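To keep things clear, I will list the structure first and then write my remarks on it.
What you see is the complex with one protein chain gone and the rest in place.
What follows is chain A.
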Amino acid sequence: MIDPSVFQLICFYAFSAVTIGAALGVISLRNTVHAVLALVLTFFSTACIWLLAEAEFLAIALIVVYVGAVMVLFLFVVMMLDIKQEHIREGFIKYLPVGIIVALIMLGEMLAMIGVRAMHAQVMGANPATVAGMSNTEWLGTALYTQFLLPFEIAALILTVGVVAAVVLTLRQRTGVRHQAASQQVLVNPRDRIRVVKMAAEVPAAPQPAPGKESTP
């Protein structure tokens, strides 16, 4: 039976190697879909390293937010760039082998993580959450709103700047574009829309059928 701490160390180096290899793949692969898949693998391996360090909340958040949402969006965007339908179908088969390889590596990493947990290996140093007798998430929340309040708020400011910058760089006010003005639509008065006109009935003149010609209404 292998020593738990040795197995943990082996796992750490394996995850790190995969992370670095996949990260190199992201910037060197020519095929954009392959690059995005490599990025998925990078995030997943990083999450595994964080799990080894018992930072469960961060690891899960990374997988749920980045791998689950952001990367899938990236894949959609990258695949949508090739508009033609048949191209997409061709691509699906073409990308399958790389996808399977990435999935297999991820499966291997998951099994290794389960192995580490099953052996009850020691963590890499003192975990502040365990010391404080709290769960990982609870400790993170407490630290974020007390000790690290200022950096947390500055991060919020940075996001605000991101929103302002995105608007100022992309919003174009073109003239001549028709759009709905909801406020004006609500304010409209029914009387302005329909005008009831009273007038004497007109007696049509006696019909004079003209062959091949239609009377205009």
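Here, contacts are C-beta pairs under 8 Å (C-beta built on N, C-alpha and C of every residue); 3 or more make two chains touch, one makes a residue touch a chain; residues count from 1.
Operating definition for what follows: contacts and distances are computed from a predicted model.
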Name under which UniProt lists the unshown chain, selected from "NADH-quinone oxidoreductase subunit N", "Branched-chain amino acid ABC transporter permease", "ABC-type multidrug transport system ATPase subunit" or "Glutamyl-tRNA(Gln) amidotransferase subunit A": "NADH-quinone oxidoreductase subunit N"
Touching residue (missing chain; options A:68, A:141 or A:162): A:162
Among A:64, A:132 or A:149, residue touching the chain not depicted: A:149
On chain A, residues whose C-beta touches the chain left out of the figure: 146-151, 154-155, 157-158, 160-162, 164-165, 167-169
